[in-house]
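Yeah, one chain of the complex is gone here, protein chain that is, but the others are all in their spots.
Letters are used for the chains, namely A and B, taken in the order the chains are written, and counting of residues starts over at 1 for each.
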Amino acid sequence: MEKKKTSHSAEFFRRLTKGWSSKLGLILFVLIVLVCVIGPFLSPYGINDVDVASINAGPSKEHWFGCDTMGRDLLTRLLVGGRYSLILGLSASLLSALVGSVFGLVAGYQGGAVDSVIMRFMDIWSALPGLLLCILVSAFLGPGFFPTVIALTVGNIPSVARMIRGQVLSERTREYMEASKVINCSGFSILFRHLLPNTIQPIIITTTMAIGGTITMAASLSFIGLGIQPPTPEWGALLADGRRYIMVYPHLIMFPGIIIALTVLAINLLGDGLRNALDPKLRD
Amino acid sequence: MYKYVIKRLISMIIIVVCAGIIVFTLMYLAPGDPARLQLGQWATEDVLAAKRHELGIDLPYIVQLGKFLYNTFLRFDFGISWQSSMPVMGELAVRLPRTLMIGIPSMILSVVVGTVLGIFAATHEGRLGDSLTMVLTMVLVSAPDFWVALMFIILFAAKLGWVPAFGIESLKSYILPIICSALPVMAVNARQARSSMLEVIRADYITTARSKGQKSKVIVRRHMFPNALMPIITGVAGGLCKVVAGSPVIESVFSIPGVGAYLLSGVNYRDRPVVCGCVVFFALFTSIVVLLMDLCYAFLDPRIKAQYSK
Partner (left out) sequence: MKKILAIVLTLALMVSLFAACSSVTQSSSAPASSTTQTPAAAETTEAAESAEASENAEAEAPAASEGRYPEVHVAVMADMEDLTPCKPNGTTRTNTFWIIYETLFDYDEKMNLVPNLAKSYEILSDTEWEVTLFETIHDSQGNPITADDVVYSVNWLVDSGNNIRYDLFDSIEKVDEYTVRYHWKDKPASTSDLEFPLCRTFIFDSDAWENNNFAVAPVATGPYVVESFTVGSTLIMTANENYWAADTDEDVSMRAAYHAANVDRIVYNTITESSQAVIGLEMGTIDFCDYVPAAMLTEFEDCGPYADQYDVLTAPSTDYYYILPNMAEENARVSEDLNLRLAAFYALDNETIAAVMGNNNVPLKSLGTAAYPDYDTAWEDEATYMNTYDPELAKDYLPQSNYQGEELVLIGLSTEECKNALTMIQNQLVQIGLNVKIQTYEKSFLLTVLEEKTGWDFYVATTGGTTLINSWTRIISQQQNAGWTAGWLKDDRMEELYAIAAADDTHIAENMKICLDYVMENGYAYGVSGWSSSIVHSTHITDICYREGYWIVGACSYQ
């Protein structure tokens, strides 16, 4: 009997969810996104409903996660904040992965003078501390959502570029590279259809790990007064607000911390699955 | 090979100078008036003008840039901090050992433990050991660093009294900062090591070695490990660059006056000599580390070495 030909995307999805960890990651991630999108509509509280009597209240029947320093329901704020933080984290990490990959691929593949110039440029870039770059970019672009994304992107680019370049350098001499040159593949095609899938794995790991770091960096920006403005309940800002009360009202930091941990866990597991799905060596 | 190294050393100087110019320009253009920040809200315009003149910031950009480059690169004088009237070079010299006291042991700890954990997870892929390790690394990466630090302080310093909670009086005060700095990096290293080990495990030359009848242990040590090492080295090099910059969060929680705290306060006060001095220093250090890392690549991977010798 003939084997039914499965389409590319179905195949991709099957490999993505092979293994319990990727399944868990996918489910968790989808759950978190759903909850963040729909949850606020189900909550009886608004994100700005100040209730002076419940300032810093611990978890209770009325407020499942307790209240923050202004008596606002923490759960609602977490859910709404998730929208901002998720988009912020994902877009900043993806953008820096994208830009970094382009630099790294071109540098590694072209070699020679182009490689030197790009890598030296990356060296200068990485010599500037991430926080400093963030602050300066924010200073020029002002506070707000999109400028914050740019500010958070800028710091991660050199490490991505360097990592990709390293991989490209090893892959360059492999047989399939020579093979594709022989059959006259165009430069672009070689870069994106052959090199990229093979060099992408460390990037996936660092990008997924970076999402958590991006969320925390956004919190640092809030400390300094850049980035997202109050009363927007972005997760990093919630963390920063609860910092002083760690010893008395741990729920202020526990719940945002746990949610961030779960989200990062989900993304990382998903990232693992992605890596498995994209590994050409696993293709049947 | 030597020609390559010499070329890199020359380009290193160019990089450092470029980094200096870029950060100088960024600080020049950043909004915020250092004179007003220093003298406070009460200062009148003429006092502010005198202060700006003393700081030398009322000269045109090119003149200021020229003076900066001359002082920094020809006289090795980073200038005097605007905020505190202490020479930047002197402050860096005093603070660097403290930051390194945290950074280097922390890096060694995170690399060693992280790699071990990662290899362990990779060789037990899909089983309990793997999952346990991965969950742990997840927790370490996503827990906020000051939260973990405060938890440790409460447990080890306040409750058990084994180590001091803050300050730099004794060597023991560095123990907690080292551990707290190492944990998130350890997690990243573990994941990185696991991932590259996995990649290598599935590689063809491993199948070849196995089919030739090689023992598992030998395979791991002689075939898998060196090839998996490359991304790990990149990670280590990246970490080393960050070591010298210090972590402002850890330094502020433990009240350790290191380089990270210095740079952060410099940025907050628009203290240009401090920021430029620190950045030039980091640039120098980063370039050296990256050069060493590239040489390591060449050493480990004969294919790359061949490219450099061309």
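The rule we apply is simple: contacts are C-beta pairs under 8 Å (C-beta built on N, C-alpha and C of every residue); 3 or more make two chains touch, one makes a residue touch a chain.
This is a predicted model, so every value here is computed, not measured.
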Q. Per the definition of touch given earlier, which of B:Phe24, B:Tyr174, B:Tyr269 or B:Tyr297 contacts the omitted chain?
A. B:Tyr269
Q | Options B:Ile21, B:Leu65 or B:Val94, residue touching the unrepresented chain | A | B:Val94
Q. At which residues does chain A meet the chain that is not included here?
A. 48, 50, 52, 55-56, 69-71, 139, 143, 222-226, 229-231, 241, 244-250
Q | Positions on chain B where the hidden chain makes contact | A | 31-33, 36-45, 47, 50-51, 53-54, 83-86, 91, 94-95, 113, 116-117, 119-120, 124, 129, 132-133, 136, 139-140, 143, 146, 148, 150-155, 157-159, 161, 164-168, 183, 252-257, 261-262, 268-270
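The rule is short, and it goes like this: only the chains that are shown with their structure count from here on.
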Q: Provide the C-alpha centroid distance between chain A and chain B, rounded to the nearest whole angstrom.
A: 21
Q) What part of chain B is in contact with chain A in the complex they form? A) 11, 14-16, 18-19, 22-23, 26, 29-31, 126, 131, 134-135, 138-139, 141-147, 150, 154, 187-188, 191-192, 195-196, 199, 202-203, 230-231, 234, 238, 241, 245, 248, 263-264, 267-268, 275, 278-279, 282-283, 286-287, 290, 297, 301, 303-304, 306-307
**Q.** chain B contact footprint on chain A (complex, rising order)
**A.** 19, 21, 111, 116, 120, 123-124, 126-129, 131-132, 135-136, 139-140, 159, 162-163, 166-167, 169-170, 172-173, 201-202, 205-206, 209, 212, 216, 224, 239, 243, 246-247, 253, 257, 260-261, 263-265, 268, 275, 279, 281-282
